[in-house]
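Notes follow once the structure below has been shown.
For this view, one protein chain was removed and the others were kept in their places.
In order of appearance the chains are A and B, and numbering begins at 1 in each one.
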Amino acid sequence: MNAGQFLTIFISAVFIYNVILSRFLGLCSFVAISKETKPALAMSLAVMFVTTMSSIITWFIYRFLLAPFNLSYLRTISFILVIAAFVQFVEMVIRKVSPAMYRFFGIYLPLITVNCAVLGVAVLNIDMFFVDNRAVPGSFWYSAFQGVCVGLGYTLAMLLMSGIRERLELCHVPKAVKDFPLAFIIASMMSLAFMGFNGFRL
Amino acid sequence: MKNNLLVSAAPHLHNKESVSKIMWLVVLSLLPVGAAGVFIFGVSAFRVIILATASSIVTEGICQIISRRKVTVLDGSAALTGILLAFNLPAQAPWWLPAAGAIFSIAIGKQIFGGLGQNIFNPALAGRAFLMASWPKYMTAFTAPLNYDAVTSATPLALLKEGHALQNISYLDLFLGRRGGCIGEVCVAALLAGAAFLLLKGYISWHIPLTYISTVGVFSYCFGGRGLFSGDWLFAILSGGLILGAFFMATDYVTSPLTSRGQVVFGIGCGLLTAVIRLWGGYPEGASYAILMMNAATPIIDRYTKNRVYGYTLKAYE
Partner (left out) sequence: MNKLFHEFFKGIIKENPTFVLVLGLCPTLAVSVSVVNGIGMGIAATFVLLGSNVIVSLIKNTVPARIRIPCFIVVIATFVTIAEMTLKAYSPALNRALGIYVPLIVVNCIVLGRAEAFAQKAKALNSFFDGLGMGVGFTLALILISAIREFLGAGKLLNHAIFKGFEPAFVFSMPSGALLVIGLLLGFFNLFKRIKQ
């Protein structure tokens, strides 16, 4: 475990293999909710929280249940169930603890269950930080950190995109490409710009 | 006639400036740069410039005809995009490279957003990034300066990236453009002449270029050398596409922030990204990517740096 590894995870998860612009995870929510900045930010924060927590939870499940008993083929089923249950739980807690926050996040939380980014980062952690069903040294911290960084990458893309789309509201965009098509084309250009970080090394 | 019957909002200033005039003046300010490029790299550079400009204008016309808008191919904006794109290409580019880049720049980079003044990304840089991702082999085959036999040579930044020592290149060479590189980025002297003209006429402000270039200089000085505070800042400023980008690309009215505060943030962001990509990224030069990334951030910067409307507190205005 060293600091360089963490920096590599950060740069690669946020810029090079950005969840949305490069791995295409969470694309549906990205085009649907990025029309205005405020909801986009709320959604991003919720996603960041859930990716982090689910990275941690699924790591424990894989390390102490699936790997030792050779049940890794149950990975998909168990992860999606745990994520769904966790999201449901968070929703209930937020509703009890802070109604204001519930109104802020409420409608976005259930959507997160089917957000590919959450399951995606869980599966990715297992693929990257487990070799032959054995955790590599520091794998827990790498997984948790990758969860945070994927959330950050999602937030960055959402924030930029929502700003751009708010500005486009004032533009005379050709009707055929309004909304979805243009959102994809902008995402394509952002992806081109982020290619500047390709081959990053210290 | 119709316009005379409308009451427009104050201030009612009359001025001879028009978008078209400014565009053509920027083109004029780029003439010395183009001339220097042709002098350094030979006739092939001239061919690239003409091809890119012509393809831009034709694409603009076709797009406007298809989308049934007013055809405004002679307002200078398409020509400017074409010239800036050509300045970002190597002189020995095959003929279809500038054409493909210009088609992407105008059709996807500009017209699909609704045309002049509506695009989010600098069209010329979007075209360059597209070409760079598509045909890297042709985009990085640079000719040696003042040697018209198409001898290839690497740019000083690329040499540095590969760990070669730079022996036979002086600051004066860099300043006058005796080095490998893209057509429009090598001759710093001509670029500065054009930039001075634009600054004096007030068509661009100093905020973005100054903050951009000084950030790159300071960052390279701090982290670019073997130890801290031993980097070659003058080399960092004179090499690559920094001067071209800082004065002519980053200052594009449409894709940069409106307020001077926003422009300072934009310039510093561009500088940091450029320096970081140069030092640790996979590409030798990061100016074009840095500006594109900051273009994407421009609406957000505008949002948080907008001026207070007289009589409102910032909070109430939100």
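Operating definition for what follows: contacts are C-beta pairs under 8 Å (C-beta built on N, C-alpha and C of every residue); 3 or more make two chains touch, one makes a residue touch a chain.
Keep in mind that what you see is a predicted model, and the values were worked out from it rather than measured.
J.: Check the options A:Gln5, A:Thr76, A:Ser98 or A:Asn133 and report the residue that touches the missing chain.
T.: A:Thr76
J.: May I ask you to list the residues on chain A that touch the chain which is not drawn?
T.: 21-28, 31, 73-77, 80-81, 84-85, 113-116, 119-120, 123-124, 127, 175-178, 180-185, 187-189, 191-192, 195
J.: Go through chain B and note every residue touching the omitted chain.
T.: Spelled out for chain B, the touching residues are 96, 100, 108, 112, 130, 133-136.
Methods note: only the chains that are shown with their structure count from here on.
J.: So how far apart, in whole Å, are chain A and chain B when each is placed at the average of its C-alpha atoms?
T.: It comes to 33 Å between the two C-alpha centres.
J.: So in the complex, the part of chain B that touches chain A is made up of which residues?
T.: Going by the criterion above, the answer is residues 67, 108-109, 112-115, 118, 120-121, 126, 129-130, 132-133, 273, 277, 280-283, 286, 288-290, 292-293, 295-300, 302-303.
J.: Show me the residue ranges of chain A that touch chain B in the complex, using the header's touch definition.
T.: Residue positions touching the partner: 37, 159-160, 163-164, 166-168, 171-174, 177, 182, 185-186, 189-190, 192-202.
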